[in-house]
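Only one protein chain is missing; all other protein chains are in place.
Entry: subunit A
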Amino acid sequence: MASKGSFTGIFSPSYCPKCYHQLSRVPRRSIQTTAKRTAIAAPPIDLDSLPPIDPSKGRIVPASPSYFTARPDSTDHFLQLQTLLRRHQTLPTISAAQAPRVAWRTLVQYRLLIGEPVRAAKYHRILEILQRLNRIHPNAVPKDLKETLEVFKRDVDPFAVIRPPAIIDEDGKTYGVGRRKESSAKVYLVQGEGNVLINGKSLNAAFGRIHDRESALWALKATSRLDKYNVWALVKGGGTTGQAEAITLGAAKALMAFEPALKPALRRAGCVSRDPRRVERKKPGKAKARKMPAWVKRSATTGDEAHKLMKQSRDKVPKAAAKRRKDGLVPAWVGTNHLTGTGVRSIDVLAALMD
């Protein structure tokens, strides 16, 4: 008999594993699914079968009828989608706004997929058909169409990312994080009578400019909730404008947790989207991001005047330094200026320019 614990499989417990009580006899079912062929007779004659493949009768043909287009795979894709669209043209459709959001492969991803230098216009032609096929009513989409569309979708679906729900904790407070320029603010909101503390300071102490004070509380003001909530914010980084507007965004997010229906009003007030603008980088050849250096007729750093000055300065190498260099006490490259190409210290050139 089976010892304790030797459980003969979930389908055939003839004994209860705990109390040894014999259960009613259940026919043992095998989990094995691979069929074993026991028959040895030959298969029946198929009179329509063809003779075996004979390589000596081979001829070379193109693998695709689009061979002479030089981009056979993408052309075949286009024709396949066109055929599908023609077949399913009469199915009920929905408007483009109602259609499921799909991230199609970008041109670069599509090129990598099929390994052909597809032109942007040709891929756009494919995308147009895909968008039309995507507008077929979700209940009426045929199976073959669904499988074909999968080929053109990105591997990772960015629209499947779902935001975690906002939480109002046991004290009845919630928070939102807002960012603007270099600043980031964590704004706690609790129902109250309109007290505001920013980094432990009052609004007036935190922001000197009246405009900043107004913009920090703009989300509450625009929805006339200034006297309904207390604000407690921690903000860091950036300047006053950035900090104030970071608080706006954080407060708006927290407010939407209390009152989700305010979202359209907040969007109209410009408090829902993060402002993506940053400081533009400085470019070489410019004074700032876009500012050009002032125009000078004979620029001291580029024109003939500069050469003259540099020549003068080369003659003005201090004798002691020259001697040290000559004696080999100092390596030749020390103090070498790339402008003059010789062992001239930049400070000497500058001094000559000052003269």
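We take it that contacts are C-beta pairs under 8 Å (C-beta built on N, C-alpha and C of every residue); 3 or more make two chains touch, one makes a residue touch a chain; residues count from 1.
Here, contacts and distances are computed from a predicted model.
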| item | value |
| --- | --- |
| Undisplayed chain, where the name is taken from the UniProt record, one of "Ribosomal protein S2", "FAD-dependent oxidoreductase domain-containing protein 1", "Trafficking protein particle complex subunit 2-like protein" or "RBR-type E3 ubiquitin transferase" | "Ribosomal protein S2" |
| Omitted-chain contact residue, chosen from A:Glu170, A:Asp227 or A:Glu280 | A:Glu170 |
| Touching residues (missing chain, whole complex) on subunit A | 5-10, 31-34, 42-43, 45-70, 72, 75, 79, 91-92, 94, 98, 100-101, 115-116, 122, 137-140, 150, 153, 155-157, 160-170, 174, 257-258, 260-261, 263 |
